[in-house]
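Provided herewith is a single structure, encoded as structure tokens, for subsequent inquiry.
The other protein chains are all here in position, but one chain of the complex has been omitted.
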Amino acid sequence: MFWFCRTAVKGPYRVQKGNDMSETVAAGPAVSIRSMSKWYGDFQVLKNINLTVKFGERVVICGPSGSGKSTLIRCLNRLEVHQDGDIVVNGVELTMDMKKVEAVRREVGMVFQSFNLFPHLTVLQNCVLAQRRALKRSKQEATEVAMRFLTQVRIPEQRDKFPGQLSGGQQQRVAIARALCLEPKIMLFDEPTSALDPEMVNEVLDTMVGMAKTGMTMLCVTHEMGFARQVADRVIFMDAGQIVEQNDPESFFTNPQHERTKAFLGQIL
Amino acid sequence: MFDFRFYEIWREPEYIDRLLHGCLVSIELSTAGGILGMILGLVLVSAQGKSSPKLLSGFAQGYIETVRNTPFIVQLFFVAFGLPQLLHYRWSFEASALLAMTLNFSAYFAEVVRAGISSIPTGQIEAAGSLCLTKRQIFLDIVLPQALCNVYPSLTSQFVFLFLTTGLISEIGVEDLTWAGRFVADRNFRDFEVFIVLTVLYVAIVFGYKAIFNALNRYAFPWRSIR
Partner (left out) sequence: MSALLEPVFGPFYSNVIGTLVNATQWTIYLSLTAFIGGGLIGLLFTILKISPIGWLRKVATGYIWLFQAIPLLMLLFLIGLGIPSFFHISVAPWVAASVSLTLFTSAYMSEVWRGALESVAKGQWEGGRALGLTFGEILWFIVSPQALRIATPPTVGFMVQVIKGTSMAYIIDYNDLMRWGKKIANSQLDGAEPYIIYPMVALIYFCLCFPLSKWSKSLEKKMATRSR
């Protein structure tokens, strides 16, 4: 318990709300990637990616494993560093400048394949921590916000349990609530249902569908094609580090243009 | 043939007093050394962080390797007899013993904790980063508590191992349990019985420590038991 009771550590970086460009640039795209490339050593994982996502848009990214789709969305909050081209998220260009990275991360929530909940904190503490540290909210306010989102993902009664006591589906819903607590403008999902037992996939997808209805900007790496049909505005197919094809779900599934897309869809549908 | 005469120890109230007092001194000094060593160890751990200057982390590493690869008794004698001469300042034997134990334990503590830190999955750090926590916050709020939880068993056994060598502080005149034992044995000439009693006392103290560590474990890491 006492890890959490320690008074807030003042972080060295604190982006002032006054400098926050989000309000003024809100009319621009949520994400804009221009001729971006990334290498792991000699191996090029992403090749000349160009992508624009508008606010409120819901994009599903699919493709075979190793196609660079996870790397792509991990570049959007700089968990991975791109080497060439530029990425502008919410009007802020991602560079070495940690302040800009923090400004982006404040507005971008992320959900991971392996949940990555903090095992030493309770469900509620998982949701409260970042609010207290990054947004400097009071304990009471943070708790209220956390409970609001835990209710939204329908597990408020688990607030005092540790992640280890929850099922995979419950953990992933907590992870979604945790990301929402910072009230991000953009949500990134990195294969959120791949690590789940089949019977738990739907509870997580339902949560995501619910989120889509609120108008959240979503970029989602997933193989759940039912989910893509239901909520996506656009489906992107990636292969070998490139965006091969993108289209609205209806055309994408019924009339794929590219051979590789057809082959891929043939395998998973 | 086996002519045990343990009563030669309890016969004199003074002997019992000395032994009990020795127990207290041993426990006090090791506990204090353990706590101070833990604090210094945390400093050493953070000095080795990725963002700390090369010189500082190199110094911390050198210190840890030096302490871990030399015997405690040499460190103790250097602190007790060398340092005061070097600094032209004398302090009590107890202070020397405490200093030597602190320096010694800090290095082991730092080494164990560093290994624990490197075993934390990167997903934890990425998740914390994506939640906009700063490096410092990630270390203090996410990495360190989990690392301490993971290495807690090896930390406590390391402490017990060091406690079992603290009898050496009697060599510089600290009136600890071993010193009391030798005091008694020098007078009643029942060395064998005295050292058996001493061994039992040391083992009993270790049991006490282990009970406390178990209780602390449950208090400090409530998430562990249910995983």
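As written, the chains take the letters A and B, and residue 1 is the first residue of each chain.
As a convention for this text, a contact is a pair of C-beta atoms (placed from the backbone, for glycine too) under 8 Å apart; a residue touches a chain by one contact, two chains touch by 3 or more.
In this text the structure is predicted, and so the values were computed from the model without any measurement.
Touch, as defined at the top, links the missing chain to these shown chains in the whole complex: B.
Taking the complete complex into account, B:74 is the one of B:39, B:56, B:74 or B:212 that touches the chain left out.
Checked against the hidden chain, the listed residues B:57, B:165 or B:217 yield one contact partner: B:165.
Touch with the chain that is not drawn comes from one residue among B:16, B:120, B:206 or B:220, which is B:206. Contact residues of chain B toward the unshown chain are 65-66, 68-75, 77-78, 81-83, 85-86, 164-165, 167-168, 171, 178, 181, 185, 189-196, 198-199, 202-203, 206.
Basically, only the chains that are shown with their structure count from here on.
Spacing of chain A relative to chain B, judged by their CA centroids, is 45 angstrom.
Per the touch definition, chain A reaches chain B in the complex via residues 1-3, 6, 9, 11-13, 77, 79, 102, 105-106, 108-110, 112, 114, 116-121, 129-130, 133-134, 162, 164-165, 175, 178-179, 182.
On chain B, the positions that touch chain A within their shared complex are 121, 123-124, 126-134, 136-137, 140-142, 145-146, 149, 220-223, 226-227.
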